[in-house]
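Note that one protein chain is taken out, while the other chains of the complex remain in position.
Let's look at subunit A:
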Amino acid sequence: MRINRIGLTAVALVAAGALTLTGCSGGGTTDSKPSANASAIITTNGSEPQNPLIPTNTNEVGGGKILDAIFAGLVYYDADGKPVNDMAESIDTDDSQTFTIKLKEGNTFTNGEDVTAQNFVDAWNYGAALDNKQLSSYFFEDIEGFSYDENVATLSGLKVVDDTTFTVTLKQPTADFPLRLGYSAFYPLPKAAFEDIDAFGQNPIGNGPYKLDGEGAWKHDESIALVKNDDYKGGREVKNGGLTITFYAQQDAAYSDLIAGNLDILDAIPDSAFGSYESDLGDRAVNQAAAIFQSFAIPERLEHFSGEEGKLRRQAISMAINRDEITKVIFQDTRTPAKDFTSPVIDGFSEDIKGNEVLTFDAKKAKELWDQADAISPWTGTFQIAYNADGGHQGWVDAVSNQLKNTLKIDASGAPSPTFAEVRTAITDRTIKTAFRTGWQADYPGLFNFLGPLYATNAGSNDGDYSNPEFDALLKKGQGETSEEAANKDFQDAQAILMEDLPVIPLWYANVNGGYGEDVDNVKFGWNSVPLYYDVTKG
């Protein structure tokens, strides 16, 4: 998952109007402006990458935004999150377990090397090997030969057939594997990268629509300058001369620059401007749903939350929360009440998952369920939700606590920890004794990504230790399907089980809100909340 550092620490990401995926973002027509200048440089906001610019070692948006611009993978995602072939000619499979990938010919890295099957295989092997300590190594865990316990230099599941063909064998059928291939961890690396990977991380050589503007284009903590890569022949045709990403420590500073005309595109409005940005920017304000799901988890191991009693209590808590009111009052309509466990921007999303009335506020029903649970074992103590105080979560946690107090007539409160690191540590080593805030930003636009890593038995981010064999079986069935519709149907059925068990209480989807300046046009935000910079024109 891509982590938005500023989102974590300042609750910046988020907006209103859900489901207006394309409605608010269209840049309108270009004919009202002077003709676009193909050499104009677009300026946008970003944050200092937390890691060297190596695709398999970047897991946050600051670096991800740059990598997506300077590298091209097998596929890229269009504005709706649909994968479109970029370097790939075709990706074929008969059983969703063995994939044959053919590359287009004639693509090159900016140092002149050809983009071959070997470049992909080398990069993936590098990313997967334990000794290389790559933050995104888990992306390769489904490939045959992958191990977390010992260093594997070459994955047995990757075989180069010829210069433009390679095959991937997975440990088990994984229907959405091709959908994942647009994520940065799957980008190819040139041979030059392996000669000195540290130097490469500072001055990466890519094959994407943009390239670094010479040696040292990455000015740490300040900005990075990218220019159009004329040798790129993939699908993302660049309609401007380049992209300069300025790193801001605070979103307020970036917003000031946008208003003053010093910044073309901003992809995160500071909370201080939530009330005013739509009037400041008019139709240049962007408001659309993002692939970010927010929730809080109540682990089984907490007293009163196991078995039938726990099930009733979780349902009662979920129905005692008035999501509409909180998104309106606390978030000024910059979040959208949740209807499922994924996100409306994901293909296969459904508002009609069976049992999702449990996400609708119903004070009477909630109290009834709570009383039923009390009949099994009377409630004692205080219900608490842990959160990190450096992330702007206090507002909604207090609101939820108050609603629980009023509806269920119990003691409820927030349990703040000073830093994100602290609360994550308690969650990871399972020492946390309360419910806790959780969230998920999708790695790739697929339903499974919101379900498998979070709720499958023993999954990596299953912080509440949820386990339900029926749910696991449906996920497995979905991954074994060969048609996307059939797979999505299984994943929706799997969510119906979650609606009953509520391993986490779904709260809302975060939206992306941003804006752009008068000089630029055709600004669209992708499914992952990052603007499609290549498409932007500047007059």
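By our rule, a residue touches a chain if its C-beta (ideal position, glycine included) is under 8 Å from a C-beta of that chain, and two chains touch if they have at least 3 such contacts; residues count from 1.
Assume contacts and distances are computed from a predicted model.
*Asks:* Per UniProt, what's the omitted chain called: "Sarcosine oxidase subunit beta", "Deoxyribose-phosphate aldolase", "Oligopeptide transport system permease protein" or "ATP synthase subunit b"?
*Replies:* "Oligopeptide transport system permease protein"
*Asks:* Looking at A:Gly241, A:Pro453 or A:Gly480, which residue reaches the missing chain?
*Replies:* Result: among the candidates, A:Pro453 touches the missing chain.
*Asks:* Based on the whole complex, identify which of A:Lys328, A:Arg424 or A:Lys489 touches the chain you can't see.
*Replies:* A:Arg424
*Asks:* I need the residue numbers on subunit A that touch the omitted chain, in ascending order.
*Replies:* Contact residues on subunit A toward the absent chain are 1-5, 8-9, 48-52, 59-60, 130-131, 133, 135, 137-138, 148-149, 198, 201-202, 219-223, 244, 246, 248-250, 252-254, 256-257, 259-260, 262, 390, 417-425, 427-428, 438-441, 453, 460-461, 463.
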